[in-house]
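With one protein chain withheld, the remaining protein chains of the complex are depicted in position.
Coming up: chain A.
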Amino acid sequence: MMQGNMSQQLGNSHRRFLQTLMTCGSVDEPGARSLHQHCCETHNTQYVPDQLDNFINAINSKLQPLFMQIRKGMSEESGQQHYALVNMAETEVTRMSSDYTENELELFRKTIDLIVASDNGLALSTDILNSADTLTTKKLKKTETEQLLKRLVQDKWLCEKQGEYTLSTRCIIEMEPYIRTMYPEQVKVCHICHNIVFQCQTCENPVCGVKIHFPCVAKYFRGRSVRRCPACDDAWEHEVPGTVFYLFLSSTSVLKVYMTLKC
């Protein structure tokens, strides 16, 4: 990436981008581009499309002394690149530590244990609830655990669907170094993109067993009628995900709603 913007001062367009990113947790690539445009236009700064990386580099140069960075990572669901503001200071869960108590952090770590150990990158809520009984710091009751999980989802560390929990894209971007350090044996890497992988398809060949992200599978097998494992050449038994739909949630303001409903 170009380093040409090391000395560039930040304007309100950069600050607005940063504030919005902090509120959202993470933003996907199209969202980041439209946000970049919106921020420039709001503050009458010249908007040059395709300058998003430079724009972000300028912000990152100021974030670096604060041990923070805007980093990119892929969503395991959509395959889209996401941008997130992450803490680079330590490999531990520092950013969370002022928000969560010691035993809550311990439960979060146990949830990561379960996710890393699983084949599909998912932790069942029943298993997490059982872990709550084995905490060494202070035990959590069932209701406390359920509330904690809700908070972790709200704070965009975990995602939940149908009683199963996964790491959010922002969490993966932020915690990848920590996870690689803490789980060197168990951590898996996608055979196609070489990034850390949780939710994936696995080669059925017991001797092979390579893992590939769902979006990476879709990309790799696109247009191929015969599907073979890129590592061992065995038939790839799984169904290849189809075209990925991007659910683009456009926000309508309260004001607009009021106006349109005005009678």
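Just a few scattered comments:
Simple rule for what comes next: a contact is a pair of C-beta atoms (placed from the backbone, for glycine too) under 8 Å apart; a residue touches a chain by one contact, two chains touch by 3 or more; residues count from 1.
Heads up, the rule we're going with is that contacts and distances are computed from a predicted model.
Its UniProt record calls the unshown chain "Necdin-like 2", which is the correct pick from "Necdin-like 2", "AP complex subunit sigma", "Calcium homeostasis modulator 1" or "DNA-directed RNA polymerase III subunit RPC3".
The chain not shown here is touched by just one of A:Leu63, A:Ile115 or A:Leu158, and that residue is A:Leu63. From the options A:Gly31, A:Gly121 or A:Pro215, the residue with contact to the chain not on display is A:Gly31. For chain A, the list of residues touching the undisplayed chain reads 10, 12, 15-16, 18-20, 22-24, 27, 31, 34-35, 38-39, 42-43, 59, 62-63, 65-68, 87, 89, 94-95, 98-99, 155, 250-259, 261-263.
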